[in-house]
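A single protein chain has been removed from this complex, and every other one stays in its place.
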Amino acid sequence: MTVTALLFASYADAFGADSVVLDLRPGATIADAVDALRSRPGGSVLPSSPLVAVNLVYADARDTLEHGDEVAIIPPVAGG
Amino acid sequence: MTVTALLFASYADAFGADSVVLDLRPGATIADAVDALRSRPGGSVLPSSPLVAVNLVYADARDTLEHGDEVAIIPPVAGG
Amino acid sequence: MRAAITSAPIDAPALLREVAQPANGAAVLFLGTVREQNEGRAVTGIDYAAYERMAELELEKIVREACDQFGTEHVVAEHRIGHLDVGEASVAIAAAHPHRARAFEAARWVIEEVKIRLPVWKREEYVDGTREWVGNHAGTPSYEAADSRFPIPDSR
Partner (left out) sequence: MRAAITSAPIDAPALLREVAQPANGAAVLFLGTVREQNEGRAVTGIDYAAYERMAELELEKIVREACDQFGTEHVVAEHRIGHLDVGEASVAIAAAHPHRARAFEAARWVIEEVKIRLPVWKREEYVDGTREWVGNHAGTPSYEAADSRFPIPDSR
């Protein structure tokens, strides 16, 4: 299955991209998606357990993903 | 000596006046001025120890007054 | 810093502009407005009266103390007197600070002190045409409680 990882701010700069399509085995978790991202060029920017939102809602690293999910890797927020 | 007592809001209504000139013995205190006011028509409106300001500054009932002082009897404030 | 007792309508955005500074990251504005009811009675308006000369001095003291306490020069406060309709602002306080916690605390502190110390009174007008001087709202310190904490000088 594939999911789309979204990258923002310093993470987007490090990867040189705003989004990356990841090819994952069925039943893969958020942590698996993060591991897949970390093996790519620029992936060392990611902390061990980044904040992640799936389909616009904050999610847990152990949650399983489904084909077509939008997986946003959220850098430390700095709003306000 | 004389001092001018200023009356506001419900106190002014009770006395039917915004100010009253009081004739006091030299060395009289704020408490003496309040007693003098209480003996006048409407004076029962005053609590036992009303808040008082002398010459625009909050003062203590035991403070002595001087001739010409402006003695404001302050009803419970309700600003804001 | 600035403090005023005014009979003109309060221009809240002007107060915000007054405290805004490039060094400040946070500004807080508090507006107190005339409510349509108080303790279950329908209110049509309020007359605010003040011991004007003292109220102006006392509001300046409060604002000065807030500036000193919270570490800013950017606090302004206005209290309106005279007749106010429902919805009109009786008091406005603006405070700005590099950090938001201090801006919030300064604005909050000023309104609490105003409720305790400012020689201002209000007479509510009700739907039935009657009018009544009202004391502190619930939640503000009572007259007796306020009395004990006034900064009264030892001798004048």
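Letters A, B and C mark the chains as written, and numbering starts fresh at 1 in each.
Everything that follows uses one rule, which is that a residue touches a chain if its C-beta (ideal position, glycine included) is under 8 Å from a C-beta of that chain, and two chains touch if they have at least 3 such contacts.
Owing to the predicted nature of the structure, the values given are computational and were not obtained by experimental measurement.
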- Query: Which of the visible chains would the unseen chain be in contact with across the whole complex?
  - Reply: A, C
- Task: With the full complex in mind, choose from C:M1, C:L16 or C:C67 the residue touching the hidden chain.
- Result: C:L16
- The one residue from A:A17, A:A36 or A:L51 touching the chain left out of view is A:L51
- Item | Touching the absent chain when the full complex is considered, from C:M1, C:L29 or C:L57 | C:L29
- Query: For the chain left off this view, which of A:A5, A:V20, A:L46 or A:A59 is in contact with it?
  - Reply: A:A59
- Message: On subunit C, where is the contact patch with the chain that was removed from view?
- Response: 12-13, 16, 20-37, 86-87, 98-101, 103-104, 107-108, 111, 137, 139
- Message: Suppose we count only contacts with the excluded chain; which residues of subunit A make the list?
- Response: 6, 8-10, 13, 47, 49, 51, 53-60, 63, 72, 74-80
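Throughout what follows, only the chains that are shown with their structure count from here on.
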- Cα centroid separation, subunit A vs subunit C, in Å, comes to 50
- Message: Averaging over Cα atoms per chain, report the distance between subunit B and subunit C in Å.
- Response: 25
- Note on the structure: subunit A to subunit B, mean C-alpha position gap in Å, rounds to 73
- Could you say which residues in subunit B touch two or more other chains, in rising order? none
- Task: Pull out every residue in subunit C that's touching 2 or more other chains.
- Result: none
